[in-house]
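A single protein chain has been omitted; all remaining protein chains appear in their positions.
Showing subunit A:
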Amino acid sequence: MSSTDTLPLPLPHSRNLAARSLRWRQAVLARLRDSALALLLPAAIVLLWHLAARHGWVAAQILPAPEQVALTLFELWDSGELWANLSISLGRVAWGFSAALLIGTALGVAMGLSKTAEAYLYPSFKALSEIPVLGWIPLLIMLVGIGEAMKILIIAKAAAVPITINTQQGIRNIPANFLEVARVYRFTPRQLWLKVVFPASLPSLFNGLRYGLTNAWLSLVTVELLASSEGIGYQMVWGRQLFQLDVVMACMVVIGLVGLAIDRLLQLAETFLLRWRRSAF
């Protein structure tokens, strides 16, 4: 069966190598420019900070010089102290986030699929989720003590809220058109989930993961600041109690960078998994 009488079509991907490499160069340049722009503001702040410390605009005990903070950061890392605390914190996030993934996905799927489930669950879910992390801590300490369980529950709650909401939205917003195609081809429930529901709601699921992980990290630091004897947040408290503000600031830098790294990693995964939306270049 020939298709000689159809119009000649352009190839889907440009086979023109020169045009391709030019596009690549432009894309790389754009990336570099963006990175440079992203560094501009921190560089300006460090400079201002440096000048403030150097000229004694703020007392050295209150605002240590950036060089001092960098040195402290290096020492904390070198002694293994920083990693010891950081690994404990990351472990708590991992546990809390995993629990949130299970609970949030289950709740989101139930409320996304069934209006009845939504009617039962959503108001309670919404009311509980409106109570901020700080509000939960006293009750949880009474219920499960001040140990790991309390911290993991706090993190799980913080992450489960966006995961639930985005899962529900993702499933609710699957176009009916696609479900009809699945009906016409008599998809089994398994095929329906794997071939339609999961991929169709993946962009929304990813949003939930990103917000969930960000929330988990933020509330981890909060709970460690308030009620912990180890972890990166505790290290910060410890620095403050000894009035070692260089330690406090070193911890702040680490917390910020880890948060950024987590977000960037998820963004990369998202770009890769959702490449059907638009090509990156």
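Just so we're on the same page, a residue touches a chain if its C-beta (ideal position, glycine included) is under 8 Å from a C-beta of that chain, and two chains touch if they have at least 3 such contacts; residues count from 1.
The rule is short, and it goes like this: contacts and distances are computed from a predicted model.
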Key: Protein name (UniProt record) of the chain left out of view, among "Sulfonate transport system ATP-binding protein", "Cytochrome P450 RapN", "Oxidoreductase" or "Innermembrane translocator"   = "Sulfonate transport system ATP-binding protein"
Inquiry  = Can you say which of A:Gln61, A:Ser124, A:Asn177 or A:Gln241 touches the chain missing from this structure?
reply    = A:Asn177
Query = Which subunit A residues touch the hidden chain?
reply = 1, 3, 5-7, 9, 11-13, 177-178, 180-181, 183-188, 191, 195-196, 199-200, 202, 274, 276-279
